[in-house]
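Taking it in order: structure first as structure tokens, then the write-up.
Here the complex is missing one protein chain, while the rest keep their positions.
Should a chain be cited, it is by its letter among A and B, assigned in written order, with residues numbered from 1 in that chain.
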Amino acid sequence: MRLYAICVYLFLYIPIGIIALFSFNAGRHASQFMGFSTQWYGKALNNPFVMDALETSLLAAFITACLASTLGTMAAIALQGVKGWLRTLFDAMIYIAIMIPGIVIGIATLIALVTVFGWLNPLLASLWPDGANPPQLSMGMPTLVAAHTMFTMALVIIIVRARLSGMDRALMEASADLFATPWGTFRQVTLPLIAPAILAGFLLSFTFSFDDFIIAFFVAGSETTLPIYIFSSIRRGVTPEINAIGTMVMGASLLLLVAAQLLLRRGASKSNN
Amino acid sequence: MTKDNGTISKQKFMEELRRYQKGSVTRRHFLGVTGLGMATAVLGTAIPGLRPRPAFAAGDIGDRVILATWPNYHDEMNFEAFTEATGAHVQVNVFGSNEEMLAKLQAGGSGWDVFVPTNYTITTYVGEDLIIPLDTSKLPNYDAGSFEQRFSDAGSVDGQLYAVPKNWGTTGFAVNTSKLDGAPTPTTWKEFWDLTMEGYSGRTMVHDYQLTTIGNALKYFGYSFNSVDEKELADAEKLLLDAKPHLFAISSDYQPPMRNGDAWMTMCWTGDGKQMNVDMPEIAYVLGAEGGELWSDYYAIPKGAPHMDAAYALIDFLLNPEVNAKEVLAHGYPSADARTNALLPKELLEDPILYPAADLLNALEFGAAATLTDPNRAELLARFKSA
Partner (left out) sequence: MTERGRKALLLAPAGIWLLVMLALPLLVVFVFSFGERGAAGGYVPAFTLEQYANLPARWTAFKNTLILAPLGTIAALVIAYPLAYFLAVRCSPKWRTSLLILVIVPFWTSILIRSYAWIFILGGRGLPALLESIGIDDIRLINTPFAVLVGIVYGYLPLMVFPIFVSLDKLDKRLLEASADLGSTPWRTFRQVTLPLSVPGIATGCMLVFILLMGEFLIPAILGGGKVFFVGNALVDLFLQSRNWAYGSAVAMTLVVVMLVTVSIYMKFISRLGGQRQDVSLM
């Protein structure tokens, strides 16, 4: 059993090891190791497009995660006890949002938004005072975040709802009697109970948005996210620079995870004392 | 410097300095306004590091320009030089086919400033209202007379200039001759396809766009590269479907597998053939004797380009013969610009990969606009890929 687990971990980590190994390659081509060097890390860190792409990706992922977890939690709480057509409509949209392949939603969103912007832009221009530059709606960061939020918000609703449904209804009724205001109930009772679900939803949303290629490829306009940058660079042949970026992103996330883990453990041991 | 270099108030100086630090004015504007220009110019003669860098284009062109182009098609050093000179970073997006570029522009919201269409696409872009006429007053390095006409005339539609020539080239095939077991190097498309289905089974790559893959299959039968004839296309389709199980991959990114030995033969553009041949002499570049594609790439600006000034500056920079010569040396695609060729070493100008013999060249055809947009050819390739 243990042997099997080791094999699976090898399967998971050999490709990662290869990526990391080749990031230290002195040569330019990814298929031959020509000596040890850390130059590609310096190159990647000094490449404004890599840094820009990283910034874009982090920003998009952060806004997406905030929006998705807030709006998703709001909706999940409000949906409790809602029946009838509204419930059916929401359930249908949530499940379709999750089931629809990224490629379909990417293409569909692009076509729809370009069409809508095509109508709105002349309208905006005609409403704008003469002389001033009217705003031009176009694809970019807002559309990227909007598309990512749509999908991840549906995820959050499902996660939070699962947690809510496991909660004791009587607890909330009791608290409603005690606190009287709905806001008080929410803050003192509901929120602490669903907090793990919200956090899970936030992290999932962040990860999804950060790693998504296909939706971003269609709706990001001229914005370049890290996956889009990598995809474009890979067409010119994988350079150790790409491997260095991958290794750094993974290293950073590993550090964050370990740090979070340590914090949680310390918090847990403190509360035990 | 044309600005008035008189003294300004201390307060105004600080304001300008802040603007400069925030990046909202260029160094040149700052120096001009504050009168420091004169001082640094004087100092500069003594301390070379302080000499203001020659600003390439007058005024602020922004901090970036986005270029959509083909794989292995530029000298990275030139982009660095452009950034040095203008402050604008060049972001390169690489594409695999003209179809893909056209699709992205048709969908809208591409965000490109400059892109590199091939000759046969330009009338379509004009017809679809996707590119803008070029203002030659913003391209001082463009000299229409110095370009060989057959490689530059597709840039004008109805007498209006929409695109200026980048490089031209051919589409042949690259073959790793060390795997031939002493057999002579193939010289025709017939041999290309036959070898694919026999000795090189599982080792051949074809492009993943219809123009050349179908065109070169048509050449097996001696039909025109641009044929849209139903019966001829049916023959080509049969050949492609027969060959498919023997292919290594359907992809336009063929350099990596050719270099590491997974693939032995591939449809190939001039410069890629040259680049591989330089590093691995056993990889030969062959033009099919039956003919095939002759093409010419252009620089153009899509409608709604977000950084229009930077777009003009970049094109003009790349049209500079000295810059262009460096490009050619890096990527191995010939230029149609006589001024550039004058700067290139003689060996390169006599290289048979870049400049094929007249009889081979004469058999080639330019791709036609109708070939690009033909729905039957598009559908044929999709059937081939999904088979």
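Methods note: a residue touches a chain if its C-beta (ideal position, glycine included) is under 8 Å from a C-beta of that chain, and two chains touch if they have at least 3 such contacts.
On a predicted model such as this, the values are computed, not experimentally measured, just so you know.
Looking at chain A, the residues touching the absent chain are 1-2, 4-5, 8-9, 11-16, 18-19, 30-31, 71-72, 74-75, 77-79, 82, 86, 90, 93-94, 96-105, 107-109, 111-113, 115-116, 146-147, 149-150, 153-155, 157-159, 162, 182, 207, 211, 213-214, 226-227, 230-231, 234, 238, 242-243, 245-247, 249-250, 253-254, 257-258, 261. As for the chain not pictured, it touches chain B at residues 97, 99-100, 102-104, 106-107, 124, 127-128, 202, 208-210, 244, 247-251, 257, 260-262, 373, 375, 378-379, 381-383, 385-387.
Simple rule for what comes next: only the chains that are shown with their structure count from here on.
Chain A and chain B have Cα centroids lying 35 Å from one another.
Across the interface of their complex, chain A is touched by residues 66, 71-72, 89, 91-96, 107-112, 253, 255-256, 259-260, 304, 306 of chain B.
On the side of chain A, the complex with chain B involves touching residues 29-32, 48-49, 110-111, 113-114, 117-118, 138-140, 218, 221-224, 232-233, 235-238.
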